[in-house]
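One structure is given here, and the rest of the page talks about it.
Shown here is a partial selection of chains from the complex, left in place.
A, B and C label the chains in the order they appear, each numbered from 1.
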Amino acid sequence: MMVAPRRVCLTITTRGNYGKLKSVTEALVRSPYLEPFVVVGGGALLERYGGVIELVRANYAAPVSWELPYLVEGETPLAMAKSAALAAVEFSTMLHQAQPDVVLVLADRYECLPMAMAATYLNIPVAHIEGGEVTGSVDESIRHAITKLAHFHFPATEDAARRIVALGEEKACIEVVGSTSLDVIAKLDLEDLRPVVEAQGSGGMGPVVSLEGPYLVVIQHAVTTEFDEARRQAEATLGAIRDIQLPTIWIVGNMDAGNNAIFGAVQHFLHSEHPNYLHLFSALPIERYAPLLKNAACLVGNSSSGIRESLFLGTPTVNIGNRQAGRERGANVLDVAHDRAAIVAAIRQQLAHGPYPADFRFGDGKAAERIAKRLESVAFRLQKRITF
Amino acid sequence: MMVAPRRVCLTITTRGNYGKLKSVTEALVRSPYLEPFVVVGGGALLERYGGVIELVRANYAAPVSWELPYLVEGETPLAMAKSAALAAVEFSTMLHQAQPDVVLVLADRYECLPMAMAATYLNIPVAHIEGGEVTGSVDESIRHAITKLAHFHFPATEDAARRIVALGEEKACIEVVGSTSLDVIAKLDLEDLRPVVEAQGSGGMGPVVSLEGPYLVVIQHAVTTEFDEARRQAEATLGAIRDIQLPTIWIVGNMDAGNNAIFGAVQHFLHSEHPNYLHLFSALPIERYAPLLKNAACLVGNSSSGIRESLFLGTPTVNIGNRQAGRERGANVLDVAHDRAAIVAAIRQQLAHGPYPADFRFGDGKAAERIAKRLESVAFRLQKRITF
Amino acid sequence: MMVAPRRVCLTITTRGNYGKLKSVTEALVRSPYLEPFVVVGGGALLERYGGVIELVRANYAAPVSWELPYLVEGETPLAMAKSAALAAVEFSTMLHQAQPDVVLVLADRYECLPMAMAATYLNIPVAHIEGGEVTGSVDESIRHAITKLAHFHFPATEDAARRIVALGEEKACIEVVGSTSLDVIAKLDLEDLRPVVEAQGSGGMGPVVSLEGPYLVVIQHAVTTEFDEARRQAEATLGAIRDIQLPTIWIVGNMDAGNNAIFGAVQHFLHSEHPNYLHLFSALPIERYAPLLKNAACLVGNSSSGIRESLFLGTPTVNIGNRQAGRERGANVLDVAHDRAAIVAAIRQQLAHGPYPADFRFGDGKAAERIAKRLESVAFRLQKRITF
C-alpha cells in the first residue's frame, strides 16, 4: 500500500534560520517518505535584513510556498509584541491551509513561540530544534516555553537534552542530533575568502579591508531586555576595535529591538572617524560567513556563532556581555563585560593564542540526516504529559 | 517619600476567572500599596457565556477599565488559534497603554499563553496563579509554557509548587497561596439555595427541578484535543442522568472548541425526551453555584470544581474521562470513563456514601490576602534563568 | 496560443451570498476562459448562521478552497469593527497566496469593504455586484465606498447603474445584469413546499405550522445604527403576528449587531406564549426559501427579499422601518413604521389584495451568464479616475 509522504513545514524568519535549515531541507527532500515545504516570514522577507528569501529561492532544495509578512516596524518592545501576535495570525492561516504533518520550530526567537502556539492549538505536531539550551535575555524564557509546547525535541547537545528531560519531557520524544548549522559548514570550502572579499566591493558600508593578514569579525546583537544600553554597549566594542586597529568586518545583527541603536552607533563611527580598517555588512550568507569566521584571528561580540561555529572551526572568540550567559562553551571562548579595556585585553590574548583545535561537541555535520530519519516514522503524541 | 501604588492588571476572560479573581481584587483594593484594574475579554464579554462582564460590574471592588473582544467564532481549532492570536494583539495594546507594574495570569486557558507572551515581550512582569498543576488536554501544555514565561508563581498547593520548582523556576519566586476560588466560597452562606431556585424560573432551559431532596449537578466540558468525541461523551452522561432520574442541574461548560456539540446534545435531549428532572443553565455565578454544589448529592462531569471546590465543601464527585487526569485529588472523587453504565454505578456509590468531611488541602480561604501581601513588595526579576 | 483561464475569486460570508453566487459559480465553471474558486468566511462558516459552508460544499459547482474565520463574537459595534479588521488581515493573505485575476465583491456587508480594500491594495481588480442601490443603515455608506474602490460594476438595475455613473464611475466599467439571486429562483420548482414542511419537523424551534392555507413569512434584521431599539422593534412585529394569528414562519436574520436582541425576543415569545402558529428558523437555503416566499400570503419585515425576490414572484410585502428606505421598489410593497397597529393593518390590506403580477425589473434570471461573459474578456483598469 502506498502511503503519502509526510509533509514537513520549515519556517525561515531570520538570516540565522537560513543556515540552520538548509541541510535539513536537503535531507528531507532526499527522503521518499518526507515532503518539505518552505515558509518565509518576517525579517527574512526584507532587504534590510539580508534579503534571505532570495537566498532561499536560489539555494534551497525546496520551493518557497508561503510568504508571511508580520514584522511590525519600530524595533520597540511594543512592535515586537505586535509582530509576535501578527505572526500567530499568519502562521495559523498557513498551517490550517497547508495542513502539514509536522512543523519544525527553531530555537528561541520571539516569533517561534506564537508559531508553536498556533500549531499546538491546531493539533499539528511541533518538532523543536535547538531546545534545552541556556542563554540570557528573553530568549531564555521563549525557548523553554516552546519546549513545554513541543511534541518532539531535536537538541544539539547532550547537555541540552539533559535539560529537556529535567523540564519534564519524555525521553522517547528527544533525540540529540547536533547543530544543523554545522552541517552546512562541514560541506564548504573554508579556505575560499574570495566571495567575501568581492562582497565588500559591491555591498556593505565603509572601505574594503584586507583579509590576507590577521583580521577580526564582530557581531553584536542588542539584548532585548536591556534595550536602552544597546548603543553604549556598541560604543564599548567600537572603542576596542579602534584601539586594536586590525582589519575588521562588522556584521550588523538581527532585527531584535535595539539593533537600530547599534547600527546607528557603527554608522556614526564610520562617518565621523572614517576608519580605514572597518567594513560594515548588514548580512552575510553562511557560505561567505563560514570561511570568514574560519580564518578570522578572533570573533568579537555576542553572537551564538562565537560559541558554536567557532568551536567547530577552532576560531578564538571574545564573548561580550550576558547574551550567551549560561550557554555551554568550549576552550576557545573568553568572556568579558561590555568594557572597552576588557575587550581589548581579551582580543590581544586571543591574538597571542591563535587558532584552537576543532571540537565536535556541538555537532558533527550530520544533524539534518538524523532529523530526517526520525521524522520518517516517529509517532507524535498530541496529548503531552509532564513526567513528574 | 510617597511611592505610587503598584498597578496590578487583572484579566477576566471566563466565568471561572470571575470567581477566582473576585477575592483577589478585593484584597488588592484594600492594600494602600496596590491599585488593581480589571480587563474583561473574550468569552467574558458575551451573553451566551453567562454575561460575566455584567457580574463583574455589579460585584467587583474595582471598575472594568478595558473590554477586549478577541473571540473568533467557530469553536474549531482554527478559530481558537485565531482567537489566541487576536488576544495577543489586544493584550499588547492594552498593556502598553495601561503600563501595569504586574499582570496576573490565571491557570491554563488558551488565551492565557498569548497574554503572558505579550507581557513578557513588553517587559511587564507576569505573576501566574494556579500554575504547576497537572491535567489532561492542551491545557497541560499551556500551563507549563506559562510557568516558563512567568516571573512569579502563586500555586494553589504544595504539590503544584514542587512541580514548578522541578520545572527550573527559582524557589524565591514561588509562594503557595491556596486556591483563590475557595476564598469566595469561604465567605458565602452556603445553605441558601433560594437564588438558584429562582434562577431556574427566570433563566436556563427546561423545567424547574426541586432542590429540596437529593439532586445532581453536571458540568461537562469538551476536551479540546478530542474534538469529535464531545457529543458522544455528552450522550453517555445524559444516558446516566436518565437512568438515575434524580433532579439534575446541568451547567453548560466554557467556550472551548467542542462545547457546542455538548450543548447541542443536551438541547436535543430536552426537546426529544422532555425530561421533568433536568434543568439546563448556561452559566451560574459563584454565589449561586457554591451553595448548589455544597448541597448536591453528587457532582458529575469533568469540571475542575469537582476536584477542588468539592473537596473543600465535602461534596461527592464522579469525575468522568481524562480532563482532570493527573490532577491531585481527595477522597471524595470517583474516576470513571465516558461510559454510561460506569457513570451510573459511580453516582449510585456516591449517593450511598453521602457527604465527605471538608478538606483544606486546596486552600483555606486566604489565598487573595497572601497574593496581595506579596505583590506589595516583591522585586520581580525580568531576566529569568533556569535553575539547572 | 493557449491562454490560462482567468481565476475568479468568489467570497461567501453570509446566507444571502449563498443564493446570490450559486448561479454565478455555475456560469463561471461553464466558461472555458474562467476558473472560479470559492472562499467561505465569517458567519458562513458557522452552524448558528445556517451552516452555509455545508450547503456550498453540497451544492456548488466549484470546491471551497479557503475557509477564513474572522467573526469576532459579541454582536457589538466593537466586535463588528474588529471582525472587519480581521477580515482585512485574512483576505489579504488569501488574495496574495491565491492571486486571482479578479475578485467578486457583493453588495454592502461590513466585511465587503475590507475585502475590496485588501484587493485594491494588492492590485487585484474588484468587480462589484449589486452596487449603486440605496438603503438605510450603515450599509448605505459601505456600498458606495466599495463603488469608489471597485474596478468594474455589475448593478442589478438601470436605476442602480445611473447612480454608479453619478458617483463618477466610467460607463465603460458598468454593466446592468439583474439580480443574481433571481437566477436561482428562476430555475426552481416553486410549487414544492414539501422540503420546508419537512425542515420544520427536523429543525428550527416551535411547533410545526401548516403551509396549506394562507401563511406569513417574517424576516427582520437589526438595523446596525439603531442597535438598542432592535428588541423593541422585534416586539412590535411579534405583537402584530399575535394579532393576525395566521401560520407564520419567522426566519432569524443575519449576524449584524443587534440580531441577538431579536432572536432573544422571539425565543422569549415562544417560551412564554407557546403560540401554536409560529415556527422559528435560523436559516433556510434559497431552494427552500423561494417556494416558501412564492406561496406566502405576505412577507413581513425588513429583508431585501421583500423588495426584490417578492417583486419577481409577485408576493405581497409589508416592509417595516427604514432598512430598505430609498431602495427602488414595485407595487407589491406596503411601507410601515415599527408600530404594531400599523403592521397589522398593512398585513390585512395585503391579505385582502392577494398575489401581484410578476415583475422582472430586478432581473430576468440571466444575471450570472452576463457576468461570466463579461469577465471572460474585460480589461480592468487598475488606475481609477473620477469622471468629474
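The working rule: a contact is a pair of C-beta atoms (placed from the backbone, for glycine too) under 8 Å apart; a residue touches a chain by one contact, two chains touch by 3 or more.
As the structure is a prediction and not an experimental result, all values here were calculated from the model.
**Q** With 3 chains shown in place, count up the copies in the whole assembly for me.
**A** 4
Simple rule for what comes next: only the chains that are shown with their structure count from here on.
**Q** If you average the CA atoms of chain B and of chain C, how far apart do the two points sit, in angstrom?
**A** 41
**Q** Suppose each chain is reduced to the average of its Cα coordinates; what separation in Å results between chain A and chain C?
**A** 52
**Q** Tell me, which residues of chain C touch at least two other chains?
**A** Touching at least two other chains: 67, 86.
**Q** Under the definition above, what is the set of chain C residues touching chain A in their complex?
**A** Going by the criterion above, the answer is residues 66-68, 86, 89-90, 93-94, 96-97.
**Q** Given the complex with chain B, which residues does chain C contribute to the contact?
**A** Contact set of chain C toward chain B: 43, 45-47, 67, 69-74, 76, 78-79, 82, 86, 260.
**Q** Which positions of chain B touch chain A when the two form their complex?
**A** Residue positions touching the partner: 77-78, 80-82, 84-86, 88-89, 92, 95-96, 110, 113-114, 117-118, 120-123, 134, 136-138, 140-142, 144-149, 163, 166-168, 225, 326, 382-386, 388.
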